[in-house]
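All protein chains but one are shown at their positions in the complex.
Chain naming follows the written order as A and B, and within any one chain the residues start at number 1.
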Amino acid sequence: MNMEGILALTGWGGLRWVGPVELFERGPVWLRDWAVGWLPEGAKVWAEGLIPAVAVLAVFGLLFGLATVAERKLLGRIQNRPGPNRVGPYGWLQFAADGVKMLTKEDVVPRSADRVLHFLAPIVMLAPVALSLAVIPYGRDLVAADPRCGLLFFFAVGSAAEVAAFMAGWSSRNKYSLLGAMRAIAQMISYELPLVLSALTVVMMAGSLSLVEIVEAQSGYWWGVIPRWHVMTPWGLAGLLLFMAAAAAASNRAPFDLPEGESEIIGGFMTEYSGFKYAIFFMGEYFGMFAVSGLAVTLFLGGWQAPLAVLEAAPSYGWFFLKLGVMIAWFIWVRGTLPRLRVDHLLNFGWKYLLPLGALNLLVAMVWRGLGGWAFPGAGAVRWLACLAMIGLPAILWGRLLMRSRGWGPRVYRYAS
Amino acid sequence: MLRRLVHCALCWTLSMAGVAGLYILAGAEFLGLAQLIVYVGAVAILIVFAILLTQRRELLSIERLTAGSWVTGVAVAGLVAGCLWIGLAYTRGLGGAGGASGGPALETRELGELLMGRYVVAFEVAGLVLTVALIGAVILALPFEQPREASGRRADRPAAGEGWDARRQGGQGA
Partner (left out) sequence: MSVEGAGLIRGFIETGRNLVGSYVDPRRWVTVQYPEERRATPENSRVYPFLVYDGADPEEGLRCVSCKICEKECPPQCIYIVPAQDERGRPRKHPAIFDIDISVCMSCQICVEVCPFDSIKMDQAYAWDREDRFGGLLLHKADLARPNRYYRELHPAEARVVDEHLARERELRESGVRAAVRASLPGSGEPGGGT
């Protein structure tokens, strides 16, 4: 690799020959060191905090724009139509046109609204979500902040979203806004528990609350081919499924987008928002989706780890964003496929199904660790299947029991068939 | 000052977030973040809903403060600020040496080991009390069977109330 090496500036003042692998892998860090090196001593500590923050916001700001276009395009394709394809090459600059439209729109505030809270709500919605992006490790050395309690930080700042939803709904002086806010809060509180429970399983197995260490705990390969990601274990697989279901609800994504529910309560707590305030809510929602997707990638899908040893030549942040893209595509696909739930179904699903299974999954993870000492031939497969059965069978049976007690089942349409 | 109770609740939330910030600055990261989750995420919402569900409107606005209460308020605020100032001024090491840059007083792991080891009885009893409170709340919220002679109007409502029961559990349990 060093044969085709190129001259690179490694940090401030250090020039040496590096290979392309190292260049791409370390490039962002060198760039930061180089930029910081220009500054006077007093400004360095500020710059070292600001540069990652600006980088994260810029990358995710762009990703937000692209994700809105991608969402509309994929939803269109799912409905057999092309989606936006006018602005820019294949319509990929549509977000710029949308942004200009949002910026130039009139900012309408209802006369009887509580102006201060009405103004603050979008900010309170967006700022914590942007903060939670800080603790996700994007690459081998690319993390804006690595506090010892990274995961706890993620959930702690995320809890401000409930307050923001309430502020928006209450200050608008609109019954639909308040209904939407109540739905949003009920949903966020209910689904935070399964979310935290499935994340807790990972914390227990990795033995750390730091997201960087959780990713490092997933390095290596079984038999050199299967990555040691948590999703490759039964509890990790179940955890990922639980986490994704809860994450869709926590980020108000379909099929759990009741707080918006445009067919029932207009726009939920965003009803009385227009122009750029609405855009900020929108942005907060997408940032929330990116944050939980990034967290799912970090906790279960190995973070920035490559799926195969030979593929480690590609930069680690490339792998992270590839996985993040897959997660976002999954969210879009789900939105294009599943219809919206009813409020009581939503809460029943969260409290009576996801929560017990999340607790059970914790138990399964303990059993998985306990069975790690088995050493007879085929022990791995037996351990895997036993743990899978431990979570899978109760999931099926409990689901059937709940359905039967409610009299739910596949719907039969008497006249339509 | 603030005449709406909801504003007061939101200001209280803000001050709780500020307390969490103080904890984090003092190096107690875990405690600060737990404070955020519990107070900002759950208790604030509980209070706000309690206000919203209060039927009597006259409870929801506070009478305008008189001059005397202004003076008292400012005096108390000054006293608290003075105490804080004195406390901060005479505490060594908060300004950078032993604060966020230094190691925490207690690692999260040690905290967990203490809670699960030495203080396990207190921890479990607290958990038990909270669980009992949770179950009690659920029972209170359950639609109970009306006696025969009473009109059957209330008894036929269970299905409609379900979602809200679940939310109330959330408020108490989170």
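We take it that a contact is a pair of C-beta atoms (placed from the backbone, for glycine too) under 8 Å apart; a residue touches a chain by one contact, two chains touch by 3 or more.
Model, not experiment: these values are computed from the prediction.
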| item | value |
| --- | --- |
| Visible contact partners (per top-of-document touch definition) of the missing chain | A |
| Identified contact with the non-displayed chain, of A:W38, A:W333 or A:W374 | A:W333 |
| Candidate in contact with the missing chain, chosen from A:V225, A:A375 or A:I396 | A:I396 |
| Listed residues A:A47, A:L74, A:L322 or A:L362, member touching the removed chain | A:L74 |
| Contact set of chain A toward the excluded chain (per top definition) | 74, 77-82, 85, 333, 336-338, 395-396, 399-400, 410 |
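In the analysis below, only the chains that are shown with their structure count from here on.
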| item | value |
| --- | --- |
| Separation of chain A from chain B, taking each centre as the mean of its C-alpha atoms, in whole Å | 27 |
| Chain A contact footprint on chain B (complex, rising order) | 6-7, 10, 13, 17, 20, 29-30, 33-34, 36-37, 40-42, 44-45, 48-49, 52, 104, 107-108, 159, 162-164, 166-167, 169-171, 173-174 |
| Interfacial residue positions of chain A with respect to chain B in the complex | 117, 147-149, 152-153, 155-160, 162-163, 166-167, 170, 185-186, 189-190, 192-193, 209, 343-344, 346-348, 350-351 |
